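Of the protein chains in this complex, one is absent; all others appear in place.
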Amino acid sequence: MGDIEAVKPFPDSEEMEISFGPQHPATHGVLRVMVKLDGERIVDAKPIIGYLHRGTEKIFERETYNGAIPHTDRMDYTAAATNNQGLVGAVERMMGITVPPRASYIRMILAELQRIASHIIWLGTHALDIGAQSPFFYTFEEREKILDLYEEYCGARLTLNAMRVGGQPYDLPEGWAARCKTFVDQFPARIAEWERLLTTNRIWKLRTVGVGVISAESAIEWGLTGPPLRGSGVNWDIRKVFPYDHYDEVEFEIPIGAHGDTYDRYLVRMEEMRQSVRIVQQCLARLPEGPVMAKVPKVIKPPKGEIYFSVEGPKGELGYYVVSDGGANPYRLHVRPSCFINLQALPEMVRGQLVADLIAVIGTLDIVLGEIDR
Amino acid sequence: MSFWGFLASVVPVELAQGLGVTGRFFFKRKATIQYPEVKLLPKERFRGMFGFSEERCIVCHSCAKACPIDIIHIADHFEEVEVEGKKRKKKVLDRYDIDVKRCMFCGLCEEACPTKPVAIWLTTRSYETAAYERNEHLYFNKERLQSWDGVRAYPGVVTPAKGQMPNDPTGGSGEPER
Partner (left out) sequence: MANPWVLFLLVPLVKIVVILGVVILLAAYLSFFERKILAYMQIRIGPNRVGPRGWLQPIADALKLFVKEDILPSRAEKFVYMLGPVLVTAPALVVFSVIPFGTGFKLFGAEVTPYLTDVNIGILFILGVSSVGVYGIILGGWASNNKFSLMGGLRSAAQLVSYEVPMGLSVVTVLLMASSLSLVKIVEAQRNSGVWFVFPGFIAFFIYFVCGVAETNRNPFDLPEAESELVAGFHTEYSGMKFAFYFLAEYANMVVISSIATVLFLGGWLPPFPNWLAGVWAAPVFTWIPTVIWNAGWFLVKMFAFLFVYIWFRGTFPRYRFDQLMALGWKVFIPVSLVNLMAVAFGVLLIGGSR
């Protein structure tokens, strides 16, 4: 590659190849990065994936549409609700089912809580990677509260399986809305607490400002979505540009960064959590009465055809491409994973920086290997 | 740079602020739950270990069909029974096995069950399902599904206690379970 020479301070120095992972404390699971180092400076980095491949897309082909939903939970296991939302949304659009408004609002609440929970994991692990231990525990305390809400609603904490084609399987339990409101009302105070620990901290700023920079053009070319794209200053959010559920009825803002560095992505995600709180508050206030399940046939058979439907997951655009041959099982069900595509920009973001920056950039991309490898 | 800006860049105020946050947490209530001594009670809808009721099962195979990973194995045969003087064919359950080690606790079997109350349920609020051996200890047949340690009735259903009169709605204990 041409630009390697440019960052090499000593042309005669020897390069060292290090395999980061798949068993490395900071690679978020089983990511492996082959790093070519010149001293501590990264000459090139190459992500190697596939250690968690389970053939989910092939498994989809032998499942019924509702039976495929628990498998989507296990792709991005930190954001099961948005995974479900994408698949059921795609099938519903194929079959022309209108979801009852109450179910739709419940979906939005679940998805936004999931966005908060996913960003919480990101914040905790990102801070831990950069060396701050305590935020990890503070954030996970809050996440437990979200998981408790999930457990009360659908019986599972992580792999929710909380949505069905045509609506929601259960109505909200008694008092759930009030408990949810208590949580989201106290949550911004906790975000402020974490920000006191990190946002103005000079060490945190040293480690994140100007690290892993990606320009807006470059981000678009790589196909980045979600906070990595918005951190570079591109105003693109599926919830705004192709609204699904009732996102066009609630008020929220899309935070965007300016410099495309790790610090901006950090600020974007922190602000997204606040916006998610706003959305949940509005949804709870507007929550209509009524059924939660539309009339759907017992066996779901979408008409012959194909559809691409995407939702804004916590990590970026999560798309489902469903091809149906009219049967009860999908003919092909492809997932456009947000993490997989975001990870592709890693070499460009770390080239010429230091080893410590690689860790920061892996953290800021917020990847989940379950979704990358599927 | 103004004087105050310079001062703020030299004096690590924000670091002290961070120390303040961790210092405050030092005195806060701890979140740890000391598991084997203290146990959390799962919520009502918690999907835990299976419960099964042979009387309520109508052998419709809906659960086996709904299972995404096909771990419910059902075998049945027809028996002639006399109902109100008429001879009728009735499905009788031979085998109802769940390969729990592969189960992902999605709850689709419970949703598919047409009986009311359901014959197969996961809301037993039991999560201590670990075993040292998986092929036998985590393979449940219909007897074990109904009688494993701590099996709980489906919410709202009163299980008959020992020596209880058949029509006693309280289940013998004086009040409904839970």
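Chains here go by letter, A and B, matching the order in which they are written, and residues are numbered from 1 within each.
As a working rule, contacts are C-beta pairs under 8 Å (C-beta built on N, C-alpha and C of every residue); 3 or more make two chains touch, one makes a residue touch a chain.
All values derive from a computational prediction rather than experimental measurement.
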| item | value |
| --- | --- |
| Full-complex contact with the absent chain, from B:Ala31, B:Ile58 or B:Ala75 | B:Ala31 |
| Sole residue of A:Tyr105, A:Trp122, A:Tyr138 or A:Tyr153 that reaches the chain not shown, by the stated touch rule | A:Tyr138 |
| Candidates A:Leu158, A:Ala178 or A:Leu206 - the one touching the absent chain | A:Leu206 |
| Positions on chain B contacted by the hidden chain, ascending | 15, 18-19, 21-23, 25-26, 28-32, 34 |
| Interface with the undisplayed chain - residues on chain A | 16, 18, 24-26, 40, 127-134, 136-138, 141, 197-198, 201, 203-204, 206-207, 354-357, 359 |
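Please note the rule applied: only the chains that are shown with their structure count from here on.
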| item | value |
| --- | --- |
| Gap in Å, rounded to a whole number, between the CA centres of chain B and chain A | 28 |
| Contacting residues of chain A [partner chain B, same complex] | 63-64, 66-71, 73-74, 134, 137-138, 141, 144, 148, 151-156, 159, 161, 169-170, 173, 193, 196-198, 200-203 |
| Complex interface listing, chain B residues touching chain A | 12, 14-15, 17-18, 20-22, 25, 31, 42-47, 66-68, 104-108, 111, 122-123 |
